[in-house]
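Missing here is one protein chain; the remaining ones are kept as they sit in the complex.
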Amino acid sequence: MNDVKTHKKRDIFVEGAIPASFIAESIAKHATQTAIGGHEIFLGQVRADQIDGKGVEAIEYTAYRDMANEQMAVIREEAFARWPITCLHVHHSQGVIKAGELCFFVFASAAHRQPAREAVAFVTDEVKKRLPIFGKEILSDQTHLWKTNA
Amino acid sequence: MNDVKTHKKRDIFVEGAIPASFIAESIAKHATQTAIGGHEIFLGQVRADQIDGKGVEAIEYTAYRDMANEQMAVIREEAFARWPITCLHVHHSQGVIKAGELCFFVFASAAHRQPAREAVAFVTDEVKKRLPIFGKEILSDQTHLWKTNA
Amino acid sequence: MQVLLFGIIAEKAGRERMTITASDTKELRARLVEAMPFLASLNYAVAVDRRLTNSDRALNGTEEIALLPPFAGG
Partner (left out) sequence: MQVLLFGIIAEKAGRERMTITASDTKELRARLVEAMPFLASLNYAVAVDRRLTNSDRALNGTEEIALLPPFAGG
């Protein structure tokens, strides 16, 4: 745990959808880190599922923010302990995210592709499992359902 | 092979480095495809490796372009046959790409994360193995070495 | 002690926090179902000081309790 990055207090939550320009800026910031050979990215996009004939128009995300950030710090430490990655960035939306918009951004960089790939898969899965984030699916008739990852 | 996308003639090569803004535009184009739930992306970045005390300043990529595009079409069909993905985009640089710049972009989208993740891993690995692309590593003393993926 | 409510639990309770007195997590669970009978038919976890509790433990009244329905992040 020598890596200072794994200890820095971070807040993964952003208000509203994640713009593509934010992703581009995040990628571009790594151009000075010339020990990096590969970046792996996962993006979650709100899907317009059909439920009983009604379409999902949006998901309203809420979170137990302090606990989610603490859980994220644990997942970060696990990822840095398991893979030789250079950076790891995670962002998740709060608030109403419309179908087609991006709500989740996981980004790992490493000298080689395999650790970046495995770290992103691990972090994506663990965030879904361990972070207390709640999703209200808003349907086309303005009723709603509570989404679950189980 | 009902998917017309797998048959369209495509040229994966772009002149020079892949700008982060190009990646953002590519992501943003998928906002209207609301059956998508996840995007997976791999980006290759030129690494400033040290070779016998000399740093890699850039890689000059050349390719047997027609064969590379034909091989890519085969890999695309294999990926669409194996995974329920919605889209697959691949771009590779030609010309001199400096350390820290992006030279390779693999992007798959699907309803769920697992197929997108597996398709990107497969395509990334197969492009490196099967596409006749050649890389001249330009060192800090202006000598060069020929890179190999083996 | 302070109990934070989230998601469907906050919605059904009509609020995002409440105060409950209990000396351990077992008593806490009983008091919560008394206060919110709908909990009996819901799937949820209890967090004490931002950690999921797997077994019963004593409470001194200063803990931050949270009731967490199934997670849906990502």
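All chains are identified by letter, namely A, B and C, in their written order; residue positions are counted from 1 within each chain.
Definition applied: a contact is a pair of C-beta atoms (placed from the backbone, for glycine too) under 8 Å apart; a residue touches a chain by one contact, two chains touch by 3 or more.
Only a predicted model underlies this, so the values are computations on that prediction, with no experimental measurement involved.
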(request) Could you run through the displayed chains and say which ones the absent chain touches? (result) B
(request) Could I get the residues of chain B that touch the absent chain, sorted low to high? (result) 44, 59, 61-64, 66-68, 70, 92, 103-104, 124, 127-136, 146-150
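Everything below uses one rule, namely that only the chains that are shown with their structure count from here on.
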(request) Please work out the Cα centroid separation of chain B and chain C, and write it as a whole number of Å. (result) 48
(request) For chain A, jot down the residues that touch at least 2 other chains. (result) 44, 124
(message) Can you list every residue of chain C that touches 2 or more other chains, as numbers and ranges?
(response) 74
